[in-house]
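Only one protein chain is missing from this complex, and each of the others stays in its spot.
Lettered A, B and C in written order, each chain numbered from 1.
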Amino acid sequence: MTSVSPINTTGSRQRQARFARLQKWVSRAFARDLSCLIVPGQDVAVAHGLNVSATGMRVSASPRDANVLLIVGVLSEKMGEVATVLYAQMPRPRTIVVLGGTTPSSLPGADVSAGLSQEALADAVGRLKRALAEGAFAVSPMDFDASVLHARIEYVCPMHPEVVEDEPGSCPKCGMDLVAREAGEQTPEGGHDHEHHHDHDHSNEHSNERQQEHAHENAATEYTCPMHPEIVRDEPGSCPKCGMDLVVREDGEDEGHAEHEHSSHDHGEHDHSGHEHGGHDHGGHDHGASGFMSMIEVTKDLPRSADGLQMDWLEVPFGPVFPGLAGGLKLTLTLDGDGVTEGQATSLVGLTSEGENFEASDEMDAETFIGYLSAAIPLAPVSYRLLVCLAIEQAAGLEGDSANAGARTGALERERIASHLGWLAQLGRQLGFAWLTQRAATLQLQVREANRDSLAALEPALRTLGTRLERTPLLKSRLKGIGLLPTESSDLRGPVARAADEGGDAWARLRQRLAEISASLGLIKSGGEPALPVLRDVGDVSGTGEATVDTPRGEARLSLKLERGHVKSYKLDTACSQHIGLVPKLVEGQELGDALLAVGSLDLSPWEVTS
Amino acid sequence: MYAQAFFVAVFGLAAIGFGVVVFRTSSMMRSALALLFSMTAVGCLFLAMQTEFLGVLQIMMMATEMSIMAIFMVMFMMDPGGLGGMDMSHQKRFSIGAGVSAAVVAIAVALLSDWGPAAEQVVDAQAQTRALGMELLGRSMMIFETAGITILTAMIAATAVAIPVKNLSSKDGKEASE
Amino acid sequence: MTMILILALVTGAILFGIGVYGALSQTNLVMIMMGVELMLAGAMVNLVAFWRFLHPEAYSGQMFVLVVMTVMALEMAVGFGVAIARFRAKGSVEMEEAEDLKG
Partner (left out) sequence: MTVAIVLLALLGSAWLLAVVEGWMATGRLSPAAPLFRGLAHLGRESIVPRSPDRVFFEAAPVLLLVVAVLGMAVLPLAPDLIIADLGTGALFVNAALAYVLVAVIMAGWGPDGAYAMIGGWRFLGQLIAYSMLIVMPITAVAMRAESLVNTAIVGSQAGLWNIVYQPLGFVLFYIAAMALAFRAPFDLPSAEGELGGGVDAEYTGVRLAVLRLARLTLVVTLASATTVFYLGGWHGPLLPPSAWSLIKTLAVAVSMLLVGHYLPRIREANLMRWCWVLGIPLALLNIIIVGLLILVVP
């Protein structure tokens, strides 16, 4: 299983020749034309205070258009696999830049790694450019191969679906060559599921074709009449009853028409390479691929789509690295055409809601725990830092102190503004509303570390953004009535809950968040200078504490058990883990665009989804 | 003269070739688009025969028409990708016989009958278009208007048939009438 | 010139033949419509050829072609309308399964 298909090798061989000719220029071009795919996501990068486009890199929506894989922070194991898949989808020469983390084991080592700050990023990009300009990265395919990619291929016998091997070979029953197919489901999907591993593709197609030729010989065992199933012959001919040509019958024909229809409608693996006329039977990838199939049979089990037509389904993963969704959030939608029949969202970066495992380790003292939790939630670190501080202080029996209450509120509200701006940028990304994305991201970067005075200076800009959005044509008609949630549904929190009263659709949520931005500005004015919440000295106390903080996405509750200043166990309950349950209701029966918008309007942060 | 003969022959062959592909491939997309290109070739044939307006019109109309044909193929075939390679035809011999005989008869008529002297020249495209317009809104206005009304009726009828009773928002009718 | 006329007529005849084959042999309503379209195309080629080489002064020839084009669009519209209706009702547009339409 080489890392590049024959076609691509020849292709890149020509290109190598061209490369040798204008090496200098092409290398310079590579250096000048950097476009990066950010893992886990753009929102995370901005939340870390990174302004990627300022370094002269374009931010790419798909791995196809990217040549730099920019890994921000530490990746969970699942995200590591996703990153590998995405890397495999990027055209060569491709590079890896890791900021403030380690390269996932399944990837080749990082070409440039640096700290998690704007300066470090700029410096890293500079080094990368120099390396590229020197032509360090030839187009020649480097053998990159990862278990993640292999895990997706299994080998089945076309005639005996029950025969499934891990290695290519021949079927023990009929001796036919086994056909490669995607194992699919149990493996995590990247942003672009449909061809995870062009790396294996060609070998894959080859085996298909080989199998087809075999199919011509062996598979054509029985012939039957489309109209009169009782007619079964060993050789082709015409039906004695109706004179129609007999057609090949294949074993296991009548199993799972639904899947067959499914795999054929998303035209799973039609390769017409060479043979045009459908004389041969494929067997390989779908059941009942031959003979006459009653369309009524095929369609009768299919669900009716919105307009009452039985359409076949196509399960498409969106995310976890998808421009329209928060990084780390994976939305799996079952589509018929452009309509969503069902879907659910899962988080690949969520943290565990209950930590009991600290008994063994004594490292988990209060400060470490604060660091652990706020690091685990990059989109709203301050809120959770504050949450832990409050919980621990309560466990320690300290009174809420008025001294730095103002500072803490200030910090919380500042983060709320930044977070809502981040959501606006995300909305812009989803709606292809470039201006909003740029504006909101810029403001978010300014707000993140701003102090009271600079926030006051930013206030007009923020208010104009709000009013301008209210007046933007098409925006209201796009958002009105999208993602409607019943007002009385109990598990709503935060902005979503507060928006439920005035309409409870995406438009209401937008206005609610805009309102909260200005409200927070007011609070900061009246409150104290924003400062990162610091834990007051609690000593080696023991006890249990519980606290609630209204994070930007809704109340989060934390209860923890403290022993001699060490956190023994905690229980976390966040808004997002409630909201993510709403997704199936929200997307069902919607158009694709509306469904994505509805999910986006919830502002789900996969990091806060607890399992 | 010879150039014209050449182009007529080339586009004629193209039209026939794509026409054959329509029923030879097992991928619905391919047969739909093959039909499209066959129609386009017919349009070019018109152009080669100095019938500019009709040619361009044909080329224009068929693009949309056949693309819509394509989506309906994908909707209504069990195996749009053609990976099953299933045989979607019946009564082959009879059909082939009918097709061949029809073609042969027509060709025989074309070859055997005496067409008399053929016109050497036609007026240029602009004059043609003008004259055609005059014709349409002059002598054969009635026919033309009837055609217009008919297709409007067909649009409405098709939409009415197509949309389900429960929700009237289906666009299928419109697609069909494009 | 007559040679070109005959060339065009032969092309039209062959297209018509292919259309007849398609319309008769296909089991799927949409494919049958494709056959019909090809037949109409053949007819149009003949009409244009006749207009061009026999009566370039009579524009009713071109007008006739326009009418045929209209008929094509019409056939599409009605055909798809029926197809959708059948698909919704029976879940199939296969002629093999259209017993209720058989005489």
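As a convention for this text, contacts are C-beta pairs under 8 Å (C-beta built on N, C-alpha and C of every residue); 3 or more make two chains touch, one makes a residue touch a chain.
Everything quoted here is computed from the prediction, not taken from an experiment.
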item	value
Visible contact partners (per top-of-document touch definition) of the missing chain	A, B
Hidden partner chain, touching residue among A:Pro40, A:Gly73, A:Pro104 or A:Gly324	A:Gly324
Interface residues of chain A (partner: the chain not displayed)	4-5, 7-8, 11-12, 15, 18-19, 22, 25-26, 28-30, 32-33, 53, 56, 58, 61-62, 64-65, 67, 89, 91-93, 139, 141, 191-195, 198, 201, 204-205, 208, 266-273, 314, 316, 318, 322-324, 335, 337-338, 428-436, 438, 472-475, 477-478, 591-594, 596
Residues from chain B at the interface with the omitted partner, ascending	27, 29-30, 33, 36, 52-53, 56-57, 59-60, 63-64, 67-68, 70-71, 124-126, 128-129, 169, 171, 174-175, 178
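What we mean here is this: only the chains that are shown with their structure count from here on.
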item	value
Centre-of-Cα separation between chain C and chain B, whole angstrom	6
Chain B: positions in contact with at least two other chains	75, 88, 90-92, 164, 172
Overlap residues in chain C, where contacts from two or more other chains coincide	84, 87-88, 93, 96
Residue ranges of chain B in contact with chain C within the complex	1, 4-5, 8-9, 12, 15-16, 19-20, 22-23, 31-32, 35, 38-39, 42, 45-46, 49-51, 53-54, 57-58, 61, 65, 68-69, 72-73, 75-77, 88-92, 94-96, 98-100, 102-104, 106-107, 110-111, 115-123, 128, 131-132, 134-136, 139-140, 143-144, 147-148, 150-151, 154-155, 157-162, 164, 172-173, 175-177
Residues on chain C engaged by chain B in the complex (per definition of touch)	1-22, 24-31, 33-35, 37-38, 41, 44-45, 48-49, 51-56, 59-60, 62-63, 65-67, 69-70, 72-74, 76-85, 87-88, 93, 95-96
